[in-house]
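Okay, so here's the structure we're looking at.
Of the protein chains in this complex, all but one are displayed in their positions.
Note that the chains are named A, B and C in the order they appear, and that numbering of residues resets to 1 at the start of each chain.
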Amino acid sequence: MLILTCPVCSVTAEETEFHGGGEAHLTRFGPGASEEEFENYLFMRENPRGVHFERWRHVYGCGKWFHAARCTTTLEVFGTYPAQTLEPPKTLRAQISKKRPGWFWRGFE
Amino acid sequence: MSEPVAALNGAIFAGGIADVWEVPLQGMITLRGDLANARLTKAVASVLSGKVPQPGRTTITADRGAAWMSPDEILILCAYDEASSTLAALEKALDGFHALVVNVSDARASFRVSGPPAREVMGKLCPVDLSPAAFTSGMFRRTRMAQVPAAFWLCDDDTFQVICFRSHAQYVFDLLSVASQGGSGVGVY
Amino acid sequence: MKRYSVFAVAREAARYHSGWERAWRNPEPKAKYDVVIIGAGGHGLATAYHLGKRFGVKRVAIVEKGWLGGGNTGRNTTIIRSNYLQDPSAALYEKSRALYETMSQDLNYNVMFSPRGVIMLAQTHHEVRGYQRTAHANALQGVSTEFITPTRVKELVPIINIKGPRYPVLGGLWQARGGTARHDAVAWGYARACSDMGMDVIQQCEVTAIRRKDGKVVGVDTTRGAIDCEKLGIVVAGNSGHVAGLAGFRLPIESVALQALVSEPIKPCMDVVVMANTVHGYMSQSDKGEMVIGGGTDGYNNYTQRGSFHHIEETVRALIETFPMVSRLKMLRQWGGIVDVTGDRSPILSKTPVENVFINCGWGTGGFKATPGSGWAMAELIHKGHGPLTDDFGLNRFREGRFIDESVAAGVAH
Partner (left out) sequence: MSKRHSTGGRLLNREKALHFTFNGQKFSGYEGDTLASSLLANDQMLVGRSFKYHRPRGVVAAGAEEPNGLVNMGEGGRFEPNQRVTTTELFDGLTARSQNHWPSLEFDIGVVNSRLARFLPAGFYYKMFIHPRPFWKYIYEPFIRQSAGLGQAPKEPDADTYEHFYHFCDLLIIGGGIAGLQAAKTAAKSGARVMLIEQTGHWGGRAVVDGGMVDGDPVDNYVEQTVAELAALDNVTLRTRMMGAGVYDHGYVLGYEQLRDHLPGSMGPRHRLWRIRAGHIVTATGAIERPLSFAGNDVPGVTLAAAVRDYLVNYGVSIGQRTVVVTNNDDAYRTAFALHDAGLSVPAILDARTGLGKTDMRERAEARGITVMAGHAVASVKGGKRVTGIAVCKQEGAGAVVQEIACDAVAMSGGWSPVVHLWSHCGGKLQWDADHAFFRPDADKAPTGDAGQPFVTVAGAANGALKLADILEDADAGARAAAAQIGHKIRKSKSPVAQREEEAPLEPVWLMPAEAEVKLRSKAWLDYQNDVKVSDVQLAAQEGFESVEHAKRYTTLGMATDQGKLSNINGLAILSDALGRPIPQTGTTTFRPPYTPISMGAIGGEARGEVFQPLRRTPMHDWHAAHGADWEPVGHWRRPYAFVRDGERLKDSVNREVLNTRRNLGLLDASTLGKIIVKGPDAPKFLDMMYTNMMSTLKPGKCRYGLMCSENGFLIDDGVVARLDEQTYLCHTTTGGAERIHQHMEEWLQTEWWDWQVYVANVTEQYAQVAVVGPNARRALEKLGGMDVSKEALGFMEWADGTLGGFKVRAYRISFSGELSYEIAVDASHGLALWEKLMEAGAAFGVMPYGTEALHILRAEKGFIMIGDETDGTVIPQDLGLDWAISKKKEDFLGKRAQARRHMTDPKRWKLVGLETLSGAVIPDGAYAIGEGTNANGQRNVIGRVTSTYYSPTLDRGIAMGLVLYGPDRMGEVISFPGTEGATFKARIVDPVFYDKEGEKQNV
């Protein structure tokens, strides 16, 4: 039973106040996209043992979406940040590197 | 026009460890917009004679004031029959400004839970630290009450006001009544 | 191999069972096999078994990083049914169910397949229509099911409350030859049979790399040395994404925790398996007397085999509503398993971008019931490169938008 801190309203609450939204930082592909691009966008997923970046919505609280960096093998939450970001923030990546040297996720490390 | 009727027509539960009753209809207006923008704060001040509440806080006293819902939304409380005039005033004050103002007075139900064990009654249903040290007057919390969304704040040391969706009114009232049943005091607060 | 029978047991009893041999050998890995299967769970072992039985391919190794049958095979709620809606699913699961009927005899190992019947309760008009649709589909698919009345439901399940104030039972989809089996025994029985065919079941042997040459697989590196192979089967529920990564391709899969629990054992009170999808709970009674209860999955990626407790609460309150007596039972034990969930919630049995590498994954919450059928079909896929039972379950379906969606008839795969 996770606890998460919503970076939007800064409430710390248990998992049941939130709703998980799957992999973060997906780029939308629409008309004109190749079959592969579109398949990747809709279906192919990072599924790492370790550091993962994912979407959550504070559904019972302020109603806002945000992103979280979490370890899928220990459930440690490295940090949360607003959904209006296109990639994991540098400072957060640095913090993760301290705890998980050599981690990588997609292109990031 | 007929007499407006609240969801449960003023239901009451008494005789348990805390009293629960439905609050008469209240004017409620949802305002969405850039809360930091001067146009908006001015508009709010004009109808509320008060400030836009800080995150997680409410300025509600009795049945007037505002509560912080999210970074771009506040809930304004007024008397039920003032809702439309307040709404009109806000729309006027915000004319041409990107904001959304809607009357939700009829979309909600409100309850009060009162008595020394009120914090414990709420603590049976909401995953929130309600100890006197952690939850204090002036705080406004949106959360989950058992299986539905709800929001609440403290009217006084041992009285909560709870807001939920109108269609959930009976469920929330029943929940609060069950949680207030005799012999169910927890005895931690 | 010494055959199992009541006579053998009697003979052994005379000498205090000192004569029983190992159920399966414990071999060292050889340098090369025709086929290496990664994962000695039920599906992996069944795949190897059918490679041997159907196609005579016996130079096979099944490598397992832990203990055989130690993953989801030993963690599920053992429900077996084939009352699926879509043709490809119904074909695969019915083949599997049919294989369960004779598995104990085929393997000379009592897997306790108990065709006690499975009911899926219809508690809304929408569900009624959904299950009537399934019943029609099943009739044309050669799957024997029927839509039954609330009265019949009550006859079959006396402890059920069909007049539930909230969701009265409006009927049910009944599969009389569905049921349960002893999950561990399925893995053990296959392991014994594979070992008996000369195949190597190699436990405590983790694959660390998948070696390729010109887009073809040539072997695997393991914690117990390198092993060459002509063909490779990946059958590692809960680790599919990771192992696929070793082979250099991605999957449309996310791994989440699924939970289950059992009550303390009580005398027999429910002879069939009941699934109530409206309220999200399902329950059966094991031969030991425990009520075996399935919970929900978490909404986030997780490899810890620990789920969030609120799913247990949801399931239990649903079951108390449906079976009021459950309220006075006690939860004895809860546990979690990691399930691979695909984009359409249906499994993948497919070729992969790497030639001669085949993958079997994505069973979500419903893998146990498919164990023998999955092995049967996977063996054919590995041996021939295609097969009628696997053709629709290829990876390409996500690109083409050709999904196998079972959730459509209010049915939830368990």
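We take it that a residue touches a chain if its C-beta (ideal position, glycine included) is under 8 Å from a C-beta of that chain, and two chains touch if they have at least 3 such contacts.
Keep in mind it's a predicted model, so treat the numbers as computed, not measured.
In the full assembly, the chain not pictured is in contact with A, B, C, by the touch criterion defined above.
In the complete complex, the hidden chain is touched by one of C:K30, C:R54, C:R333 or C:K384, namely C:R333.
Residues touching the missing chain, restricted to chain B, are 1-7, 25, 30, 32-33, 72, 98-100, 102-108, 120, 123-131, 134, 146-148, 165-171, 174-175, 178-179, 181-184, 186, 188 (touch as defined at the top).
Even with one chain removed from view, chain A keeps its contact list with that chain: residues 1-3, 14, 21, 28-33, 35, 38, 42, 55, 57, 59, 63-65, 71, 74-77, 83-84, 99. Contact residues of chain C toward the unshown chain are 4-6, 8-10, 13, 16-18, 20-24, 26, 66-67, 69-70, 74, 87-88, 90-91, 95, 101-102, 104-105, 108-110, 112-116, 123-126, 128-137, 139-142, 146-147, 159, 165-167, 182, 184-185, 188-189, 203, 263-269, 279, 285, 287-289, 304, 306, 308-309, 312-313, 316-317, 319-321, 324-335, 388-389, 391, 397, 399-403, 405, 407-409.
The criterion applied here is as follows: only the chains that are shown with their structure count from here on.
Averaging C-alpha coordinates per chain places the centre of chain A 32 Å away from that of chain B. Touching two or more other chains at once are residues 16 of chain A. Residue positions of chain B touching 2 or more other chains: there are none.
On the chain A side of its complex with chain C, the touching residues are 1-2, 15-16, 19-20, 22-23, 35-36, 38-39, 42-45, 47-49, 52, 54, 70, 72-75. Those residues of chain A whose C-beta lies close enough to touch chain B in the complex are 8-11, 13-14, 16-17, 59-64.
Within the complex formed with chain A, the chain B residues making contact are 55-56, 69-71, 127-128, 141-144, 149.
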